[in-house]
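Only one protein chain is missing; all other protein chains are in place.
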Amino acid sequence: MSPIATSLPPRPPASFHLFAYAAPQRFYPLAGRIALASALVAALLAVAGLVIGLGIAPTDAQQGEAYRIIFVHVPAAWMSMVIYLAMAFWAGIGLAFNARLASMFARALAPTGALMAFLALWTGALWGKPTWGTFWVWDARLTSELLLLFLYIGFLSLHSAIDDVRRADRAAAVLALVGVVNVPVIYFSVQWWNTLHQGASVSLSKAPSMATPMITGMLVMVGAFWLYATAVTLLRLRTLILAREGDAAWARRLREAA
Amino acid sequence: MNWSSWSEFAAMGGYGLYVWGAFGMSAFAVALEIAQLRARRRALRAGDGAGART
Partner (left out) sequence: MNAIALPLPRPAETGALRGLRCVVARDLRLALRRPADTLSVLFFLVIVVSLFPLGIGPEPELLRRMAPGVVWVAALLASMLSLARMFADDLQDGTLESLLLSATPLPLLVLGKALAHWLASGLPLALVSPLLAMQFGLAPDAMGLLAVSLLLGTPVLSLVGAIGAALTVGVRGAGVLLSLLVLPLVVPVLIFGAGAVDAGSAGTSVAAHFSLLAALLVLALAGAPPAAAAALRIAFE
C-alpha cells in the first residue's frame, strides 16, 4: 500500500490522539491495517474451529451429527445481536456529535448484521428440521431473530430512501436507537407469546449439554465470526469513505494510484 | 478424529443435507459479501462517481 499524502497537518510522532481518527481520511489506512489483521486471524480461527467442531467434538447422544450446526448457528445469532448494538451505538455517536465517520460505520455494519441474522434463521431452520420435524418453529429466539432481521432491513431501507446522505444518516440513527430500546421489549413479549401458545415448550436454544470440545469449538467459531465481521465492516467502511469523500484530493489520488 | 473416512464425513450420520446445507450457506454468504465488496470497490475506482452514494 503506497503511503498516502494527506492534506491534513503531519502528526507529531510521539503523541496519540484518539479523536484524530474521527477524520475519515486518517482512519482510512488504519481501517485497512485492522481489517487485514482481523481477516488473517479470522481465517485461522475458522480453520481451527471447523477442525474442532467437525473433527474432534464427539457426536451428541440425542441429536446425532445434526447438532454440529450450532457451530455456525450460535455465532451468527450472537453476531447479529452484537452488530445491532454496535450499529445503534455508532449511529447514536454520529447523531449526537455530528461525526460523519461514526454514521458511516453504522451504515457499514448494517448489511453484515442483516446477513448474520439471515444466516441464524437459515441455519436455525436446518437445525429444526431433523430435530423437531419442521423447518420453521415459532421458537421465541428464532422469532425474535426474524424481527431483528426486519429491523435491519428497515434501517437499510430508510437510509436508501432518503436522498441527502447526512439526513439519511441521522434519520436512520433515530430508527436504530428506537429499535435498540425496542429489542428487549420485543424479545420479552415474544418469549411470553411462545410459552403461552406452545403445549410442549419447544426451544431451539437448548443446545445439547455441552462437552468441552463442543464449547471450545463454538467459542473459537464465535471469535472467527467476530473478527470476520470486523474485517468486512471495516473494508465496507473504506469503500463508503471513498464513495462519500470522493471529491477530496486525497481520495482521488488513492483511486488513481490503485 | 471422529471420522474414519471422507464419505462418513460427508454423510454426517445421515444428517449430511442439513449440516452441509448450513455450513454451505454460511460459506456462500461470506463469499457473497466479499464479492460484493470487491465489485463496489471496482465500480468506485472505474466510474469516479459512478458507484458513489453512501
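Chains here go by letter, A and B, matching the order in which they are written, and residues are numbered from 1 within each.
Here is the rule we use: a contact is a pair of C-beta atoms (placed from the backbone, for glycine too) under 8 Å apart; a residue touches a chain by one contact, two chains touch by 3 or more.
Keep in mind that what you see is a predicted model, and the values were worked out from it rather than measured.
The missing chain, though absent from the view, touches A when the full complex is examined.
Among A:Ala77, A:Val190, A:Met218 or A:Ala231, only A:Val190 touches the chain left out of the display. Which of A:Leu175, A:Met214, A:Ala229 or A:Ala251 touches the hidden chain is settled by the complete complex: it is A:Leu175.
Contact residues of chain A toward the unshown chain are 147, 150-151, 153-154, 157-158, 161-162, 166-167, 170-171, 174-175, 177-179, 181-182, 185-186, 188-190, 192-193, 196.
Please note the rule applied: only the chains that are shown with their structure count from here on.
Separating the CA-averaged centres of chain A and chain B is a span of 16 Å.
Interface residues of chain A facing chain B in the complex, by the touch rule stated above, are 54-59, 64-66, 68-69, 72-73, 76, 107, 111-112, 115, 118-119, 122-123, 126-127, 129-130, 159-160, 165, 168, 228, 232, 235-236, 239-240, 242-244, 246, 252, 255, 258. By the touch criterion stated above, chain B contacts chain A in their complex at residues 1-3, 9, 12-15, 18-19, 21-23, 25-26, 29-30, 33-34, 37, 40-41, 44-45, 48-49, 51-54.
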